[in-house]
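Before I ask anything, here is the structure I am working with.
Missing here is one protein chain; the remaining ones are kept as they sit in the complex.
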Amino acid sequence: MISIHLEIMRRKPYMNPYLAGVLLGLVLLGAMVISGRGLGASGGIKYCVVSIVGAVSQEHVAGADYYSKYYQGGKKPINNWLVFQILGMVVGGFISGAVSGRLTWKIEKSPKISKPRRLILAFLGGVFFVYGGQMARGCTSGAALSGMAVLTTAGFVTMIAIFGSGFLFAWFFRKNWI
Amino acid sequence: MFSIRFQVSAILVLLSGLIILLPDARQSSGELNVPGMLEVMNESGQFLTVDQVARMVVYEDTSILLVDVRDTEAYRAVHIPGAINLPVSDILNPDWSGYLDDPVVRPVFYSNGNTMAGEAWMICTQKGYTGSYIMKGGMNEWYREVMESTFEGERITAADNATFEVRYRARKFFNRMNSTPDSLKTAFLEVKRKKEDDLVGGCE
Partner (left out) sequence: MAPILTSSETVQFINLLSAFLVGTGFGFALEQGGFSSSRKLAGMFYGYDATVLKVFFTAAIVAMIGSRILSSMGLLDMDLVFHNQYYIGPAIVGGGIMGVGFVMGGFCPGTGISAAAIGKIDAFVFLGGGAVGAFLFAETYPLIQEFLVSGNRGPVKLSESLGLSDTEFIFLVTVIAVGMFWLAEQTEKKFARPDITKEY
């Protein structure tokens, strides 16, 4: 019993990136075969937010074009494919972390900046990313990855825009990481 | 010892090269390739000539239903008598599926040329509604052959005679029907609208 426990707790190295890529590709293929859609994450966040706003204030929802379309016909935005997918992601990520001994509370950052600063940047990063993701109708997994898998121009353009912009602005945030 | 990178790369390059040899996946309606499509259809007998259609119109053949897939304005201006108007942009509307899926009365699509009618045929065939036709050449051909052609030559054969006779009669019918006032034409349209439920008979 004890030796099994120790086995699980010992940190394992990450999977070889190419093999991880093959695994991810198969998961994506599985999603296409099962439901005709690719993967996605930022959409799930949106549906959660819309549900919360609806729970807090029905009038606000009724008054706005954007929100009301999610409640049309008595639909509940929380009952959405993407929401359940991200729930699965939490579980899947946890299992992977558990069997690889990587479960840990931690703030990752470069030693050159302080923890609060890292967290502020993480927060802002989130704001920018999901805002941009909603604009481009998908994030790296939803638009870029799933789009590329079906060869759409949108997929490739979105991917190039994300990485191009990342490289462009990387210099400004280098202290954050290195 | 080959690195994993090399192995994975080699396998992917090999596979992607091999799939070039695989048969073409079924063409999606987004990739309509008109000339290639016309070729395929010619072989599989999906075309009716304007003369065949003229004959069916003149003898009021009820085994076909002419479907004008142009927009409503074009239809109202002029259409082949007996045709209903189903713009190709609306073709997947479930209200119309009854017409398109009818095994007894087959739809014959026509437009000004072959493109829109071909599109309509393509969409329906992929949806599983087989047995539809296209009037080859569309309204342009109809005008050229049925409405405006004249026999030029010294002696006419029996076959040609029959053809032209049908054409003349179709001409009269066409001109008469297309000069009816708009209000009558619209009533004609409304009456013909039916839903799929009506067609599926028997023990439900």
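In order of appearance the chains are A and B, and numbering begins at 1 in each one.
As a convention for this text, contacts are C-beta pairs under 8 Å (C-beta built on N, C-alpha and C of every residue); 3 or more make two chains touch, one makes a residue touch a chain.
Note that the coordinates shown come from a computational prediction; the quantities given were computed from them, not determined experimentally.
Of the listed positions B:Ser16, B:Ser63, B:Thr150 or B:Ser179, the one in contact with the omitted chain in the full complex is B:Ser16.
Where chain A meets the chain that is not shown, the touching residues are 11, 13-15, 17-18, 20-39, 41-42, 44-46, 48-50, 53, 64-67, 79, 81-97, 100, 102-110, 118-119, 121-141, 143-170, 172-174, 176-178.
Although one chain is hidden here, its contacts on chain B can still be listed: residues 5, 8-9, 12-13, 15-17, 19-20, 22-26, 28-31, 126.
In this text, only the chains that are shown with their structure count from here on.
On the side of chain B, the complex with chain A involves touching residues 4-5, 8-9.
Within the complex formed with chain B, the residues of chain A that make contact are 16, 18-19, 21-22.
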